[in-house]
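Yeah, one chain of the complex is gone here, protein chain that is, but the others are all in their spots.
In this document, chain identifiers A, B and C correspond to the written order of the chains, with residue numbering beginning at 1 in each.
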Amino acid sequence: MIEHLVIGALLTFLVVIAIGIIVLRDLLAAVVLLGLYSLVAAGAFIVMDAVDVAFTEAAVGAGISTILFLGALSFTSHEQKPRGNDSIVAAVFVVITGALLIYGTLDMPHYGSAASPAQTHPELAVRFIERSAGEVGPPNLVTSVLGSYRGYDTLGETVVVFAAGIAVLSLLGLRRRGSPGNLPPEAPGSAPGLTPVPAPHDPAAETSGAIDPATGPRRYARQRHRVLQVVTKLIVPFVLLFALYVQFHGDYGPGGGFQAGVIFASAFILHGLIFGLQRTRQVMPPSVVRMLMAGGVLIYGGTGAVTMLLGGNLLDYDVLAHDPLHGQHWGLFAIELGVGVTVTGVMISLFYAFASRRSDDREPARDADGSTPTGATTGAGGTPRAGDASTPGA
Amino acid sequence: MFAVATIALLVTMVLTLARALAGPTLFDRLLAVNSFGTKTVLLIAVYGFMTGRPDFLDIALVYALINFVGTVAVLKFFELDDLGSGVYQEDDY
Amino acid sequence: MFDWLVWLVSWALILGGCLFIVAGGIGLVRMPDLFTRLHAASVTDTGGAIVLSLGLIVQAVFVFGSAMAAVKVLLILFFTLFTAPTASHALAKTALLSGQVPVGADGRPVLDSPETAARLARSRPDEDAR
Partner (left out) sequence: MSQLVGLYNYWVVIVLMMAGLYILIARYNLVKKMIGLGVFQTSIFYLYITMGKVDGGTAPILLEDAPDTVYSNPLPHVLILTAIVVGVATTAVALALTVRIHEAFGTIEEDEIKAIEAAEPEA
């Protein structure tokens, strides 16, 4: 009973939030509400027993996707322009479609019905629940279905994630200049070129409250968010540790490669948000991130190749060890690792791609010859900058 | 006992949601969303106990973390309109 | 006897937590401006979380007999206690920097201008008096 109450309440929240997203004109507020929407949806997933999905939705929907939207918004205006005319046509169309779909649901099996076709097909849920412990091993059925029964599919998904990462990199430009690998280590405190504010640090001006119109809000931003820095320093190691726990505990509880990868990336994203991209790039150079992206797919595909070389089918882990169950265990470990590595790499590189694009223009380039940058700063209006940063490494 | 806590949390979520939708400033929304996240964390914990499987508390941990990351990201974006530059860079670091 | 005690303590803690949480929620709706709402949210995020989590820990140890669950609740509490106040702090600071002026009980701003608010946010703690 209380279960239905919780579900009903959370679903109603979702509808209210969705209406809020429609109405709000401020895109930033809409993005914030979209994060809330994902959070509520993830809560509802837990009540509906989908713990692994809730895990992923919470990490992806509320975290990474909010950050990606913010990254895109930083290039564009925060307001959508008012439009009126087409809304009525659209509303009529949407209401009619919705009514038809609701008419269609009247024949659907009711929520929680154990007799619905999805629950009774002998080769699907029934088989997974009854025989997976003997055929694959892990108590977490989601892991065993994901990794073993549907191993091909997961390979495909991993490749899609990898391909999306490549696509974003090619759209937003691989950043070659300023790669920290070529940089001399910076003296603490000097941080040349990290910030766009030309004036050196001046504590008196800092606290005087004078707002320099030339530097504007950027001047504010140089404030000491020391609390955030200290807390971030404290939290990031725990987050990394927790990601490893999620990665390797995924057989026994909710978790696995997808979730761990996203959480691992979140730690670096948090670091990048607080300490600046430049510092995060020193910790996690983009070249390493690209290697992670490809390496994970390589691990996954390599596992498939090994099983074929050992005489089995592609991704048939039984042949990996003398005992099929042990083989499954090794196989699952390997492919979860592959998934985790790829997802980590792709998520971090997405963050780098979106966050670095604007900073590129402002930061002095560090080419090998030490020449100054050619990219001009862009005004707030966002004048077109066709192609100037799209081929940085060429 | 857990049912009481669940209902209390749901009621508070309604109130928080009202604030998130009403605004008026972005900070109000952000405060409400952040607070909503904490309530979700508590709801998951309580719900785990209520259904007798408190081994899913890991998820609540992720919520606490992601909530923080999201809030910081929006704040930083609001301050600087940008995610990448070293906004929170300490000058005398 | 012991069961009864556990029951009493966990009920008291969980109910107390609910009280904090609902009070915070009401405050979040009824308070007049952002900075007072921050107070209300903190009642939920820290006060409510601490008390409710303690109740859950009592339940985990004595009723479910699961030390793991207790440790996880403790970790969640630890995490929440770090992140929630930090987020509130950052929120308040950014709001001040962007020129949000706190409003007093009589409905009038307590600072004369957004610039004062921004200056206040940028000062070090020992310079607050200025």
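FYI, a contact is a pair of C-beta atoms (placed from the backbone, for glycine too) under 8 Å apart; a residue touches a chain by one contact, two chains touch by 3 or more.
From a predicted model like this one, the values you see are computed outputs, not experimental measurements.
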Next item on the list: Indicate each shown chain that the hidden chain touches within the full complex.
Entry: A, B
Note to self: Just to verify: which one of A:141, A:244, A:288 or A:308 makes contact with the chain not shown?
What the structure shows: A:141
Checklist line | chain B residues touching the omitted chain (full complex) | finding: 51, 53, 55-56
Next item on the list: May I ask you to list the residues on chain A that touch the chain which is not drawn?
Entry: 4, 7-8, 11-12, 14-15, 18-19, 21-22, 27, 30-31, 34, 37-38, 41, 44-45, 48-53, 56-57, 60-61, 64-65, 68-69, 71-73, 75-77, 80-81, 83, 86-87, 90-91, 93-95, 97-98, 101-102, 105-106, 108, 110-114, 116, 118-119, 124-125, 128-129, 133, 139-142, 145-146, 150, 153-154, 157, 160-161, 164-165, 167-168, 171-172, 252-254, 256, 258, 262, 343, 346, 350, 353-354, 357, 382-387, 390
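Criterion: only the chains that are shown with their structure count from here on.
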Next item on the list: Pick out whichever of the two, B-C or A-B, is joined by more C-beta pairs in contact.
Entry: A-B
Margin query: Between chain A and chain B, what distance separates the C-alpha centroids? Give it in angstrom.
Written below: 17
Check: Do you know which chain C residues sit against two or more other chains?
Finding: 79, 83, 86, 90, 97-98
Next item on the list: Among the residues of chain B, pick out those that touch two or more other chains and give their numbers.
Entry: 13-14, 30, 55, 58, 61, 65, 67-68, 72, 78-79
Check: In their shared complex, at which residues does chain A touch chain B?
Finding: 2-3, 5-6, 9, 13, 16-17, 20, 26, 28-29, 31-33, 35-36, 39-40, 42-43, 46-47, 51, 54-55, 58-59, 62-63, 66-67, 70-71, 73-74, 188-189, 191, 194-196, 201, 217-218, 220-222, 224-226, 228-229, 235, 239, 242, 245-246, 253-255, 259, 263, 266, 269-270, 272-279, 351, 354-359, 362-363, 380
Notebook entry, point to check: What does chain B use to touch chain A in their complex?
Noted result: 3, 6-7, 10, 13-14, 17, 20-21, 23, 26, 29-30, 33, 36-37, 40, 43-44, 47, 50-51, 55-56, 58-59, 61-63, 65-70, 72-74, 76-93
Next item on the list: Would you pull the chain B residues touching chain C in the complex into a rising list?
Entry: 1-2, 4-5, 8-9, 11-16, 18-19, 25, 27-28, 30-32, 34-35, 38-39, 41-42, 45-46, 48-49, 52, 54-55, 57-58, 60-61, 64-65, 67-68, 71-72, 75, 78-79
